[in-house]
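A single protein chain has been removed from this complex, and every other one stays in its place.
The chains carry the letters A, B and C, assigned in the order they are written, with residues numbered from 1 in each.
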Amino acid sequence: MTILEVKQVSLRIGGLSVLTDVSFSLNKGAIHSLIGPNGAGKTSLFNCITGFYRPTAGAIRLDGTSLARVTPHRVVRLGLARTFQNIRLFKEMTVLENVMAGCHCRSEGSIVSALLRTRAHRREEESIREISRRWLDFVGLRAKEQRRAGDLPYGDRRRVEWARALASEPKLLMLDEPAAGLTHTEKAELIELLRRIRGQGTTILLIEHDMPLIMQVSDHVVVMDHGQKIADGEPAAVRRNPQVIEAYLGVEE
Amino acid sequence: MGFFLQQLMNGLILGSFYALIALGYTMVFGVLKLLNFAHGDIYMVGGFVGLLILKLGSSWLGSGWLGVVVALFGSAALVGALGMLIERVAYRPLRQAPRLSVLITALAASMVLNSAVLALTGGRPVAFPADLGFVGYDLGPIHISVIQMALLVSTLILMLVLELFVSRTQYGRAMRAVSYDMVASRLMGIDVSQIVSLTFFLGSALAAIGGVFAGSYYGSLHFFMGFIMGLKAFTAAVIGGIGSIPGAMLGGLTLGLLETFGSSIPFIGSEWRDVAVFGALIFFLVLKPTGILGKTMVERI
Amino acid sequence: MLGGSVLLAACVLPFVADPYVLEVATMALLYIVLCLGLNVVVGYAGLLDLGYAAFFAVGAYTTGILTSQFDWSFWATLPVAAVAAAVAGVVIGMPTLRLRSDYLAIVTLGFGEIIRLIARNLTITGGASGLYGIERPVLFGIRLDRNIDFYFMFLILVVLVIYVSDSLSHSRIGRAWLYVRFDEDAAAGIGINRVAVKLYAYIVGAVIASLAGTIFAVKMTAVSPESFTFSQSLAILLGVVLGGMGKIPGVILGAIAMTLLPELMRDAGIYRPLVTAVGLLVLMLFRPQGLWPDGRA
Partner (left out) sequence: MPDTVLDVQNLSAGYGGIRVLHDISLKVKKGRVVAVLGTNGAGKTSLLRALSGLIAAEQGIIRLMQREITNIPAHKLPAAGMVHVPEGRHIFGTMTIRENLELGAFTVADARTRHERIDKVFEIFPILAERQGQDAHYLSGGQQQMLAIGRGLMAAPTLLLLDEPSMGLAPIMVKEIMVIIDRLRESGITILLVEQNSRVALRHADYGYLLELGRIVREGCAAELARDDSIVRTYLGEV
């Protein structure tokens, strides 16, 4: 079963070809990784999928629904959550409030119901709190829910971002460099967490540089270089692929 | 025909005021991506500083051409320095702050200048006693005074000099480099703070010259004259394409002409003139924020 | 508890105060409403609106025109004023809320001026001299025309607006405002429709200002364009910033300060605006979060 299909996607920015004819598909319930050297076009592709960039050509489908012309916030509603490479938390707000942001697209309380303080409104607020707390438990941060997000240590800030993304109940969770800046222990915890997320049936797409981690945790790897997909398959096979080795280490003469 | 030429003249003169002030908005915006709310007030202060110099110097220089020219240069230098000071005191400490705080601070800086002049003048218009006469030439049905010509010619010269400075000198290039890529500029050995100060100096000096011109041309100054002028000059900068120096000139002249000719159309009339100007501002910001000559800015995440 | 005592004191005040104090207190209540309304826009959603007085004008003129020229009852004009302000909010907000924050500030300034200039130039609004002879409201056969009546009308509106601000700030939409204010891109990235969310803030703010305008019109029995200048918008903004954006008690104190300071500084005369301006600059440089203590900046 395919959850995400990327079909012949190309992107040009200001006359420069950033992505050329990229195609691959991701299976439901697996951990996928998108890798490639610096400047390979990974982040551009990520931004195309999440609706921040509009591809010049090609199609992207999430669970059968086309993502062409869908704005970033609608993409989340359709079941695709993301985290940011450089962590974008609402630093001035509490940890709990940050995670509650993830519930926004799964709730519908309006201005009117908030003003009338209706029962349905109170119940929804309660359930948003409850769901957010559950995700904080999931990432192991429940005890810090009232802390200001900006005051947390780096590793915890990453977790808040994961919990916030998970709270939007994604079918596909895209993590942009989740291991960057983590200690060895935190990385081991990340791997365990990724497996637990997969265990719930959520598909994961990682953009990562940490090869040991990728090799250990991925079911499937997509490799890009110069804006093109150069390989795609199981980690072990991808690592032996001469084109991949060349992309990373350079040509052997 | 005579009416047309007269209106053309009026439009060009009004437009050159707008252009002189629009340049400051555009340069500061280019370098710092900051909307300098205080800029209109700098123009107003420039007029008053010029007035002060004119009065102080009148016993030696008189209040004719010599006195006005000295007032122009003196005001440009002093008010240029004032612009640098404002950047130093009010904007530089906030370079990493949220944009909302920076905007409110800029607003506060504008109020300080404005209310200081209010306090000094008692809120009354002050006469600008330049004595330039009405000597001029009759071109067919219209009369063009020497001061009108002087105003147009010196505005054109100033803009030409600025354009040459920006395109031909190392500091001018550095200004463009900083507005394009601040980090790369530092790696070239450019002291970004120094360039920002320079930008504020030049922008404020040009606005001050505009202020002294306005005093000499209209004969009086008022503490509130910077507000509406600032808003319109900003409109001119936006129409031309904010960040672009030729755009500021083009936008200023366009707006000046539109305003003058627009208010002579019977059904529009002068009372709707400002509505049309602000309408144009909104139209451009919403539909063509890059203006006529501006470059597209790709906002990245 | 504290809120209750303050409210009680506010109810007793008009019975013990002299006419001057009552007048100042009434103006303070008006400013509290306006500042709380603008606080939804600036403090919650982070949108710098420099033409907020325009919505105040929409309310005042709607009531003024309908009562003085069409013989409507004051009470019947209220929903019309609210709807008119909401429509104005949408018309102004829809095209502009996608803009960068500093462009938005200047566009709202432009709109504020446009609305004032329109009021100045139309016949129906009374042109530059404004509208006169606005009918006073009648309630259960009693004509409300004493200062104390308007004091209580504003007080009721203040209580209502506090309730609205508080309810919204603890709701899903109130949180969304903060998300958008603190990081727009991140908010969009987690599924928040930023344009819609900003538009709601704009509309709520517009309606609040408009209601303040309706009472203002019947209290003064006259409205003129000069009550809705840029300086008016600026004074409201100052109240919000002074007390601390986003915090209800802070904004209330800020509004009171903005009403009282000019009264207290009567001796300073012409230096008054200068003192205010320097104060604001110093505040922004040294305590940008406002005077009200508390964490969230």
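Rule of thumb we're sticking to: contacts are C-beta pairs under 8 Å (C-beta built on N, C-alpha and C of every residue); 3 or more make two chains touch, one makes a residue touch a chain.
Everything quoted here is computed from the prediction, not taken from an experiment.
Taking the complete complex into account, the chain left out of view touches A, B.
Shown as candidates are A:R77, A:K171 or A:H226; the residue that touches the absent chain is A:H226. In the complete assembly, the contact with the undisplayed chain comes from B:M188, out of B:L66, B:V153, B:M188 or B:I265. When the whole complex is considered, the residue among B:F3, B:Y137 or B:Y180 that touches the unshown chain is B:Y180. Against the chain not displayed here, chain B makes contact via residues 170, 173-174, 176-177, 180-181, 183-192, 295. Touch with the hidden chain on the side of chain A covers residues 14, 16, 37-40, 154, 177, 180-181, 209-212, 214-216, 226, 235, 239, 244-245, 248-253.
Keep in mind that, in the parts below, only the chains that are shown with their structure count from here on.
Most remote chain with respect to chain C, judged by CA-atom centres, is A.
Chain C has the Cα centre that lies closest to the mean of all protein Cα atoms in view.
The centroid of the Cα atoms in chain B and the matching centroid in chain C are 33 Å apart. Computed centre separation for the pair chain A/chain C is 42 angstrom, with centres defined by C-alpha atoms. Shared interface positions of chain C, i.e. residues touching 2 or more other chains, are given as 185. Of all residues in chain A, those that touch two or more other chains are 52.
Every residue of chain C that touches chain B in the complex is listed here, in rising order: 42, 46, 48, 50, 95-96, 99, 101-103, 105-107, 109-111, 113-114, 117-118, 120-121, 185, 230, 234, 237, 241, 270-271, 273-274, 276-278, 280-281, 283-285, 288. Of all residues in chain C, only 163-164, 167-168, 170-176, 178-179, 182-183, 185-194, 200, 204, 295-297 touch chain A in the complex they form. Interface of chain A with chain C (complex): residues 50, 52, 71-77, 81-82, 84, 88-93, 97, 100-102, 104-105, 107, 109-111, 114-115, 117, 121, 124-125, 128, 148, 164-165, 168.
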